[in-house]
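These notes concern the structure reproduced below.
Note that one protein chain is taken out, while the other chains of the complex remain in position.
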Amino acid sequence: MIAAAEVADFLRREFPQTRCVVEAVGDGTSTVSHEITVHDLRPGGTVSGPVLMAVADIALYVAILGKLGIIPLAFTTSFAINFLRRPAADRAVVGTCRLMKVGHSLVVGDVALYSRGQDEIVAHAVGTYSIPRGPSPDAASQST
Amino acid sequence: MIAAAEVADFLRREFPQTRCVVEAVGDGTSTVSHEITVHDLRPGGTVSGPVLMAVADIALYVAILGKLGIIPLAFTTSFAINFLRRPAADRAVVGTCRLMKVGHSLVVGDVALYSRGQDEIVAHAVGTYSIPRGPSPDAASQST
Amino acid sequence: MIAAAEVADFLRREFPQTRCVVEAVGDGTSTVSHEITVHDLRPGGTVSGPVLMAVADIALYVAILGKLGIIPLAFTTSFAINFLRRPAADRAVVGTCRLMKVGHSLVVGDVALYSRGQDEIVAHAVGTYSIPRGPSPDAASQST
Partner (left out) sequence: MIAAAEVADFLRREFPQTRCVVEAVGDGTSTVSHEITVHDLRPGGTVSGPVLMAVADIALYVAILGKLGIIPLAFTTSFAINFLRRPAADRAVVGTCRLMKVGHSLVVGDVALYSRGQDEIVAHAVGTYSIPRGPSPDAASQST
């Protein structure tokens, strides 16, 4: 397990396009957040689906990095999301991930998305990441 | 059915954040494309998953608008994607959608994503949109 | 909310082909189980995928009946499952469901499947049921 700060540093450096903030990293869990701006909204003032998908995908990635170490080349192989309620347009989206399986080559986890400060889940995602073989996580970490 | 140009105008006006181009709209089908820039890449030089998800989601939305008219408030209720091959980093991503069911309240379609000029599918998505009730598509169209 | 015994009676009467046992029904939750027989196994001695899918689907249905009353015509509109670990061939499969959204026309829930007495999740499913509108089934209206 590595620290939230180390994961956050890696994300900032290698994924500058994401605006997600790493809030916490546990043993196979993560919490990330994303402040909503006008660019994230679509007609009707709701948060666009792809924004929620991106937050959920990052939450999974952060939980994996926290569990296995910095593996830049881990990549999503499948992702599924159900949109359950309309998120608040004026609150950050918060995603909490738990990994359900950490295998040699595949990791599966699910993510619950909320509007900050509200109790009801706005979307639920399940995703699978592929973990590249060969070099151990440590070696992979050196290759960045 | 409405014309590709009309759908493209609507997208440009209401979804300025998408860089997707509407290439074609048929009877329950669509083709959209998205030029890849450095902002769409992740470590290893591959196109990031959320970029592909966003293109697939737009392809579905365009096919729905083409079929049912301009319905700004149609929204995704579920979305699932499998990433099959690594897309080319230097070619546009092209998404082709076909609607499999156009019901009163739900529309389901799938999307194949390709790197422009290449034959092999790089990702496959299935999504469901909810169509708001009440005003007919025509009335909805007038409300934009 | 209706009692587990009432849901179990309905299932036995209307779904005689399922061998699932209703173990518990809560407020938007359920637990069901299914004893494994040789007919449920496939080469290699593992529980076949469709058996696990059927248990998860019933767990969702039971949670919905418990929450909304006996609605015979509720039906699955989408279902997705990830198989995470090999279930024990000699233990019952137990499914626990929680509903994440109970809307007017759609209900979404997820199900964790376990081998009885073991801690690790063997499969995780997410499903959506459609709730018929309009004239409510007589039984449902009487029981709610």
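Letters A, B and C name the chains as they come in the text, with residue numbers starting at 1 for each one.
One rule holds for everything that comes next: a contact is a pair of C-beta atoms (placed from the backbone, for glycine too) under 8 Å apart; a residue touches a chain by one contact, two chains touch by 3 or more.
Small disclaimer: the values here were computed from a predicted structure and weren't measured.
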| item | value |
| --- | --- |
| Residue touching the undisplayed chain, where the options are C:His39, C:His104 or C:Arg133 | C:His39 |
| Among C:Ala80, C:Val93 or C:Leu106, the residue in touch with the chain that has been omitted | C:Ala80 |
| Contacts of chain C with the absent chain, listed as residue ranges | 14-15, 17, 39-40, 42-44, 46, 48-50, 53-54, 57, 72-73, 75-83 |
| Residue ranges of chain B at the interface with the undisplayed chain | 80, 82, 84-85, 100-101, 108, 110, 121, 124, 126, 128 |
| Hidden partner interface residues of chain A, rising order | 77-78, 80, 105-106, 128 |
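Following the convention adopted for this analysis, only the chains that are shown with their structure count from here on.
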| item | value |
| --- | --- |
| Magnitude of the superposing rotation for chain B and chain C (Cα, nearest 5°) | 180 |
| Between chain A and chain C, centroid-to-centroid distance (C-alpha), Å | 29 |
| Distance between chain centroids, defined by C-alpha means - chain B, chain C (Å) | 33 |
| Inter-centroid spacing, chain B versus chain A (mean Cα positions, whole Å) | 23 |
| Of all residues in chain C, the ones touching two or more other chains | 80, 128 |
